[in-house]
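One structure is given here, and the rest of the page talks about it.
Removed: one protein chain of the complex. Kept in place: all other protein chains.
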């Protein structure tokens, strides 16, 4: 029983009208695992979370918590709690009353409630805020109360519904680190929904990349980043440049009908290809590398850590991140080079 | 976990039960309201409809039967035709007056600085919060020969002899408008509040005189509100019979008054029921017509 999954989704499907929002999704979340559902809007990640939370019922498939099937149960009978994007705190209840709510609903003995509330608020560093009302809290504090309120009942699995997306950047980073710390200390099981790949990378045990209601890949963050299952996963995670090229007889012929000056040391087979390289893996002024391209500098952006150089070659547009300033000026023809291992090709 | 087939059936049964509960829940929640509406509105209307075909013989309230006499009488009965005409005339004139005053009042409150707003709204709320009987009595002390109006005019030297406006149509209109004004005001104020005041400045910037701005900008924007306010006033004015009958001349018989007279005075239940049915149909017709007009307008605009 020790290695039983906290949560299992088994071929879960949900359609709204004719639109399939969740399409045959299967996920197992082990005890203490932190699994992120990552995808663009409309990819079905929030719908999946709502099916787990019990706010929607699946059309087909099974959902099990600790091995027991629960998809027929309403939200209030499931051992899950959600941290909502808006916090969704009860505005007319104090912080302490908000945190105590789930305990009261679960019939926890009165004498046990107060110490557990106190402890939960300590964990999220909000001791002393017990008697405040949500309207008197900042956005970050509200989300911490929401976190305490969800965690205090010790659910089988915590559900995070983009909890940080309404906060500003610095607060987002701070809370992200805090959730990570709590996960390591307490070891709760969690499903975390986000469209922010940085958040997904930083926090997750595993990431499930979703598109169109399906899971495209589910794996550890470094695997998803380093060994994407397909083109969608590659392009969705991290930035990349796409070189469209038609290859004839082992050499690059043209891109969208215009001839280009593209060298490939180990070209894929003949045909139309999309070649992807990360902007940080391309090097400026390096005609000596195994792969290369001559392109005209269009304009430059300063991004803080790096300069981003935007190039045009035939109909291609690409950009290269370079740590320092270079002497090139817009209109110059520049050599760009990269290693074969840094390139990935899709047909 | 090797639960196999039994795992399938338990959730299905639970789901069916939950579905049934979800379908039943709204009806349970609405049960008290529906009970009131059906038992004390639907049933009485049906009862009245049946009653209106009964006969009235001698001094008995009604005698079961089936006759169209009570409706036929309306066509021939001078009193009823007079009352119908009076009711329509009163309601129409008072609604027009109410809408004009209510419109000006709402526009005033809309244009005035915010600090006046609450005071004006409190003022407009007053007629809503006091009983119609108190309103009647207030005007009843204002209009007669020994009333405040006459006293104020004489003591200020404007007139020499005491006057009485009591039991005139003017008094009836003053009272009726007083009752319907707040509804009208609040409907129109909510319409005005939905308009961006900048349209006025824009119009003025383009060189429009105030009157022209009103005519070409404000009036079209508030057309729907005017229709709604008019309908509301009209329906209220048709049904309010105490005010005109207490303040107006003795000859000012409205349908409402006639119904009361037939019921409490003459104990002619079938006749009273027939009048009520006609009044009910009239009110429903006004609602339908206004609905149709306003929805057509929005269909054209949107």
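Order as written gives the chain letters A and B; numbering starts at 1 within each chain.
Following the convention adopted for this analysis, a residue touches a chain if its C-beta (ideal position, glycine included) is under 8 Å from a C-beta of that chain, and two chains touch if they have at least 3 such contacts.
Just so it is clear, contacts and distances are computed from a predicted model.
Trainee: So which of "Diguanylate cyclase", "histidine kinase", "ABC transporter permease" or "Cytochrome D ubiquinol oxidase subunit I" is the UniProt name of the chain that got left out?
Mentor: Options "Diguanylate cyclase", "histidine kinase", "ABC transporter permease" or "Cytochrome D ubiquinol oxidase subunit I" narrow down to "ABC transporter permease" for the missing chain.
Trainee: From the listed residues A:39, A:54, A:213 or A:267, report the one that touches the chain absent from this view.
Mentor: With A:39, A:54, A:213 or A:267 as choices, the missing chain is touched by A:54.
Trainee: Of the residues B:20, B:37, B:219 or B:293, I need the one that contacts the missing chain.
Mentor: The one listed residue touching the chain not shown is B:37.
Trainee: What does the interface between subunit B and the hidden chain look like in terms of residue numbers?
Mentor: So the residues of subunit B touching the missing chain come out as 22-23, 25-27, 29-30, 32-45, 47-48, 51, 101, 104-105, 107-108, 111-113, 123-124, 126-142, 144, 146-148, 150-152, 155, 178, 181, 200-201, 204-207, 209-210, 213-214, 235, 238-242, 246, 256, 259-260, 263-264, 269, 272-273, 276, 279-280, 283, 287.
Trainee: Applying the definition given at the start, please give the residues of subunit A touching the unseen chain.
Mentor: Per the touch rule, subunit A residues meeting the hidden chain are 53-55, 74-77, 80-82, 84, 86, 88-92, 101-102, 105-106, 133, 135, 149-150, 153.
The rule is simple: only the chains that are shown with their structure count from here on.
Trainee: Please work out the Cα centroid separation of subunit A and subunit B, and write it as a whole number of Å.
Mentor: About 58 Å separates the centre of subunit A from that of subunit B.
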